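For this view, one protein chain was removed and the others were kept in their places.
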Amino acid sequence: MRLASTRVADARKYTLGRVFDDVDKARHYAASIKQYVLDNLAPLLTQFEDNCRANGITVHWASTAEEARKIILQLCRENSDPGATIVKGKSMATEEIHLNPTLVEAGFDVVETDLGEFVVQIDGDTPSHIVAPIIHKSRIQVAQSFQREKLGPYSEVPETLAMQAREHLRTKFQQASIGISGVNFGIAESGRIVIVENEGNNRLSTTTPKVHIALMGIEKILPRESDLPLFLRLLAGSATGQKLTVYTHLIHGPRCPEEIDGPDQIHLVMLDNGRTRVLNGPYREILRCIRCGACLNSCPVYRHSSGHAYGHVYSGPVGAVLAPAMEGVEAMGELAKASTLCGSCEEVCPVAIPIPAMLLRLRNEATAAGSTNSGIPWQVVASLAKNDRLWRAALILLPLATKLPSPWSKVRSNPERVGRDFRRWFRGRP
Amino acid sequence: MLTCLCDAFFGEVGIATVKVLEHAGCKVEFDERQTCCGQPPFNSGDWESARKMAAHAIEVLDGEHPIVTPSGSCAAMFREGYHMVGGLEMKTKVYELCEFLHQVVKVKEWPTMPSPRRVGFHRSCHGRMLGTGDTQERILSLVGNLTVVLIGDSDQCCGFGGAFSISHSATSRHIGLSKIDQLVKSGISEVVSGDMGCLMHLDGLAKKEGIPLKFTHIAEVLASAL
Partner (left out) sequence: MPPKDIRSLWQEFETNLSILGGRVVSWTDLSKIEGRRWCVDFRVGELPLECGLYETTDPWTADVGITFGQLAVAETGTILISHESADRRLASLAPPLHIAIVRDEDIVQALEEAIDRLKPCNSVLITGPSRTADIEGELVRGVHGPKEIWIVVNRT
């Protein structure tokens, strides 16, 4: 998995370097646009909603995950028969609100259509990466899963496996009454919904069924259509090292009477689920995130553990901030410690989010709230530090203290005093 | 600024730093009252304790002369950390050693090693964040008879991360061993870096695994040519 992350990280550097004359300038310009959105979110959302409505899209608002599930379930019930097929495009927002179990319990045949998400679904697993959901699985594992589900004769060749999935899912696309997707960007000035993808399953999911339900985090707004090219390039380049994703849907509204295909209805569910709270707090910049996954690919901690180790739908550096920011440090503050603060994430982030600084702030918030403990009595250390003689005495004892077993000594040998003592040497000079 | 790590364990690095600065033509003062910049509690999240330690450091060190320290992470604490914690005003600038030699003293040459030496280089993350670019490599390149090998990933984190090395010691070890693996594969037997945190962590891992790699601080390398 480490190799896969490294490969994508390299592809990102190569492509962005060729697409932009000055990658940093592009990132910071994108950051300023996203910051503008956050600073003017309410009026932009109003503008966006008005335009969506004018285009024939029905807009719903959900403050919590539960509300969002309720709304979507209701829409599904109203627009299909019991047991109907629902096809889904890849969407982190739908994972965030844990949508699938609700729909499955209500008797719907929910089908993930993105190849990686499809594998995750048939395995009863969870995705381990924002962009590459089965980066943790081998072809053999996928082959075994497909054989188990009787999708075709056993094969470990990715192309064969992909074609087996394609055949299976094509039937589902044709049967489906409802298509559910996420949204990458919502353009305020035109009410356009933008969805990017490489496979084509999102296009199919949002074209063949009669009803399209789109779930969108309220922060996913862009002010103008002219902002799109920059973000499309940054997203594709940062996520997969591509110049552009294969498909960029620019959805305007449901189909007009003369159109032969397309959904009759589009329902847009705007999701808050803690975003407003984050917006009004000290970690608001994390809402600039465009879900490219570049931070995950560059993070030494992520590369050496995996998305599942974070225990949250959003993993990696972005998750380490987003999870506690949305759910509180009491619940998720420990994630902020899962970082060496090396700064690679901030360096690769297409919208220049200052993740390390936010992680430090989260650590402080958790400490002040008493919800975390580093195991070292810093207040005592701080009092010692004010008096250099006490400090020196403590330092002499330190090498002795390290002889005791500790998390340090379990994996490393302890540091030892080597050579001369500096102070004595300095004092002893002529 | 000596740094608490050098104060506790690595006096030789402090000594080397003074010798290097004096060779570069500086008069070096050391205020005995200094203790710690406050980075460890800051990193852990106890900003109250960090503020107390920082206040003391400012009281002792702030003055008319620039401050030099053989640590990118200490310098970063003074320059960025204090700003984040708030309420801490430091007028004097704190420089990491090579940064100072390059930007202020503008060192253009350095003596030659007594015998040829080949070392690998690891750039600490704080060193990167100070925005000093390849300053450390430049200074090292001035030393005669010294070959500095940049391993492909010399910019990648070593896995120390301060509190992280203890709170997530298994992952910290994993990351560090991966780095050591690369170093060993490049045929290097000695590694140079500008931060004792990184060196202490990598050295500790290597010793535990029985890998014969030597870890040296930049100041010591520079001093050994004098």
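Going in written order, the chains are labelled A and B, and every chain counts its residues from 1.
The definition used in the following text is that a contact is a pair of C-beta atoms (placed from the backbone, for glycine too) under 8 Å apart; a residue touches a chain by one contact, two chains touch by 3 or more.
Fair warning: this is a prediction, and the values are worked out from it, not measured in the lab.
> Considering all chains of the complex, which shown ones does the missing chain contact?
If we consider the entire complex, the absent chain touches A.
> Which candidate, A:G17, A:P101 or A:P158, sits in contact with the chain we can't see?
Final answer for the missing-chain contact: A:P158.
> Of A:M92, A:L115, A:L215 or A:V411, which one is in contact with the hidden chain?
Candidates A:M92, A:L115, A:L215 or A:V411; residue touching the omitted chain: A:L115.
> Can you tell me which of A:V111, A:V142 or A:V321 touches the chain that was removed from the display?
Per the contact definition at the top, the residue touching the missing chain is A:V142.
> If the missing chain were put back, which residues of chain A would it touch?
Looking at chain A, the ones touching the missing chain are residues 4, 7-8, 55, 113-116, 119, 132-135, 137-139, 142, 158-159, 161-163, 165-166, 169-170, 174, 190, 198-201, 203-204, 207-208, 225-226, 228-229, 232-233, 240, 243-253, 255-256, 258-262.
Basically, only the chains that are shown with their structure count from here on.
> List the residues on chain B that touch chain A in their complex, please.
2, 4-12, 14-15, 18, 30, 32-36, 38, 40-50, 52-53, 56, 84, 125, 128-129, 156-157, 159-175, 178, 200-201, 203-205, 207-208
> Where on chain A does chain B make contact in their complex?
Residues 2, 300-301, 304-305, 336-344, 357, 360-368, 372, 374-376, 378-379, 381-388, 391-392, 395, 398-399, 406-408, 410-423, 425-426 of chain A touch chain B in their complex.
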